[in-house]
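Structure incoming, see below.
Only a single protein chain was left out; the remaining protein chains are all shown in position.
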Amino acid sequence: MADVISPQPSRETDRSAERLKRIRDGLSSRHAREKRFRAYGLAAIGAALAFVAILFVMILSKGLPAFTQATMTLDVFFDPAIIKVEPKPVPQQGQSPAEFRRATLDWERQVTMVNWNRVVETAIKNAAPDMEVDTRQALSIVETNERFLLRDRFVADPGLLGKTIPVDMLGSANADNWLKGNIDRSLPDAQQQLSAPARALADKLLEEGKMRFAFASHIFTNVDSRSAPASAGLAGAFVGSLYMMLVVIVLAVPIGVASAVYLEEFAPKNRLTDLIEVNINNLAAVPSIVFGLLGAAVFINYFRLPLSAPLVGGLVLTLMTLPTIIIATRSALRAVPPSLRQAALGLGASRTQTVFHHVLPVTFPGILTATIIGVAQALGETAPLLLIGMNAFVAAVPATPLDQSTALPVQIYLWQGNENRNFFEARTSAAIIVLLGLMITLNAIAIFLRTRLERRS
Amino acid sequence: MNKDTVMEPNAMQLPSERIVERSDLYSIKSSTVRTPDETPLPTRVKAREVSVFYGAKQALFDVSIDVPERAVTAFIGPSGCGKSTFLRCLNRMNDTIEGCRVTGRIELDGADVYDPQLDVVELRARVGMVFQKPNPFPKSIFENVAYGPRIHGLARNKTELEEIVVGSLKKASLFEEVKDRLHEPGTGLSGGQQQRLCIARAIAVSPEVILMDEPCSALDPIATAKIEELIDELRANYTIVIVTHSMQQAARVSQRTAFFHLGILVEEGPTETIFTGPREKRTQDYITGRFG
Partner (left out) sequence: MNSAIVAVLLLVLMGLAYQIGWSRSHGVAPTGGRLHSRPNYHGALTAIWALVPALLVFGLWALFGDTASRAFIISNLPPEVSSLGGQELEGAIRRIRQIASGFGVVGETQPYENLAGQALREFQTFSFALVIAAAAGLGALALFAARRRIAPQLRARNEVERVVFFLLLACSAVAILTTVGIVASLLTEAIRFFTFVSPVDFFFGTVWNPRFSSVGAGSGEYGLLPLLWGTLMVATIAMLVALPIGLMTAIYLSQYAPAKVRNTVKPVVEILAGIPTIVYGFFALVTVGPFLAGIGQSLGLQIRATSAMTAGIVMGIMIIPFISSLSDDILRQVPRAMRDGSLGLGATQSETIKRVILPAALPGIVGAFLLAVSRAIGETMIVVLAAGNSPYLRLNLGEAVSTVTVTIVNQLTGDTDFASPQSLVAFALGLTLFAMTLVLNVVALYIVRRYREQYE
């Protein structure tokens, strides 16, 4: 017993006891409130994490199956009875390149007039000789553009005439849906997209191993297609996005870094600087669609740049990401200890020398992060691109940044709006996986480089 | 009055009948050099072999001390010596620092402060604290002082609350200066006034012990003098522990002084003894300004 009973006036002791009693009375409800509050916090975090989880599970579960697609391998006979064309022209003496081109085009036109559907149909019927299907039914399980691919093969190699070769052909979107079970199999004929014999044919081919689910590499190599949805791919959109990212990197990064350097290291404290600062902070919060309006009014309507061109998209995205890059670079510059600048200035280096020789090299990881944040933001942006015509349907890989093109997020927008919902929901999710994959890769590269660079310095 | 001839605790003469039981402080193994009071006061807070770790780093080594009631105990020592760390153990403010671990035993009126059953809310209501920098809440002067009574439900009604607030402001000798602007923000006061507001805020909960962590380090000499005067007045009703880096302040306001160095409680005793005849060389060096 080390306690010491102190002689206190009893009135004071009473008051003290009363006070303690009051405190103790409130304790349990106060602790209950504390627990509840903490639980709200946990619940909020749980909700936020759950949203992330649901989003990813939904995208992955819908999108991953789209990376494999019903594909059949058929023996295709290039039947001279069907393919009746002249020999392919060769360049002749005294012919101008333009004339040769014209002769070639004429020949190709002839090839196109061939009934390639017959070729495809024969190949399908030969694969399942005991099935009773008519022409339409047989052709409904194969993607419509396969006949053009056969034609292109023939154009490239006219020597195929009279030969039989195995050819991989994509199943049609409807066949793919049916075989993957995306459509309720018990629905009556009237609600099925494929006729009963066609469904049976598809099932039989799958059973016999002539049809299988193969990795859908064409998602990466093909361009968008409306008539042949199963063969639609992201190549055009990907290259379009790539051009835009190049424009952003070439323009936004140097301009952004230069502005940040100016504001952080050189700008005198005056009205103009204040104005630029407020302006940049505000621009960072301007809705992206407003930049789209700017692009439509200035680049398209005033400068008459072409609609749907990645160059214009890149310019709009440059203006949009510029504030992000400036703000991120500035905070990187601000993190450089003033002692470094003072040391350099103290040795007689000029302001410019200090910045370019000492400050910027140190901030390189920060600038890299800023760049990637900006590029990732630009990569995922959709709304402004819709206003400069990038939502046009383009079935070609753009050769230059001035050609018509779409972009990855716009392609997602276009695909989600496709009428063939059953098929394109998965396709859209697959495109989203590709887009998110790109963004995650970008960020991972940034984190990797930053840690390496920071460790080195 | 000076007891520096007494080296062996057991041989110590107890000059007063008021001590019911002799403190066990002198029987524990410790490197601390101790000088008891001539007329020892009852102990309010008792610490035994308290060590504090921040992660793997030990900041305090086996500190044992008794804090007497209704007196001012000063902790002095160079910065980083662990005096503030120890002070913050007394009302478990160290709990709020991630990775901080306390071992040993601290008792308030015989009850273990670090007992898991003990409610830290109640403990802090009984052991109040005033911080280094005045930290009034961004509320009115009135609301600042009323904060504690409100959260603890100390006032039954508005009149009672007003009584407590006015009483606390008076005890903190601030009332006269602010009585016309009780509903203006507390952050609008001068530094010294802000610190007195913080003291009033602590008093409003009627704690038994008040811990002060360098309360004057951010203040000018005049404000400091006022606070010191106030501490002296408060001594009549409260047990006060003050951490200070100013030896003059310790000498002016405290009755007992403890000198910390490198996480060790080097010497403790009546303030006069510590400042006029320290028995440890390190204490001597410190108070004469050899290091600090």
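By written order: A and B. Residues from 1 in each chain.
Definition applied: a contact is a pair of C-beta atoms (placed from the backbone, for glycine too) under 8 Å apart; a residue touches a chain by one contact, two chains touch by 3 or more.
Keep in mind the model is a prediction, meaning the values are calculated, not measured.
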Sole contact to the chain not displayed, among B:Arg34, B:His152, B:Lys226 or B:Arg282: B:His152
Residue, one of B:Cys100, B:Val121 or B:Leu262, that touches the chain absent here: B:Val121
Candidate in contact with the missing chain, chosen from A:Asn282, A:Gln342, A:Thr400 or A:Thr451: A:Asn282
Touch with the omitted chain, as defined above, among A:Glu18, A:Glu34 or A:Asp152: A:Glu34
Residue, one of B:Arg48, B:Arg201 or B:Arg282, that touches the chain absent here: B:Arg201
In chain B, positions touching the absent partner: 91, 93, 96, 98, 121-125, 128-129, 131-133, 135-139, 147-148, 151-152, 198, 201-202, 205
Where the missing chain touches chain A, by residue: 23, 30-31, 33-34, 36-38, 40-45, 47-49, 51-52, 54-55, 58-59, 62, 96-99, 101-102, 254-256, 258-259, 261-263, 266-267, 275-276, 278-283, 285-294, 296-298, 300-302, 319, 322-323, 326, 350-352, 376, 379-383, 386-387, 389, 391, 409, 412-413, 416, 425, 428-429, 432, 435-436, 439, 443
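Note that only the chains that are shown with their structure count from here on.
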Rounded Å distance between chain A and chain B, as computed from the means of their C-alpha atoms: 63
Chain A partner contacts - residues on chain B that touch it in the complex: 19-21, 23-24, 42-44, 46, 69-70, 107, 109-110, 119, 121-122, 125-126, 151-154, 206, 208
Touching residues on chain A, where the partner in the complex is chain B: 1-6, 15-16, 19-20, 22-27, 30-31
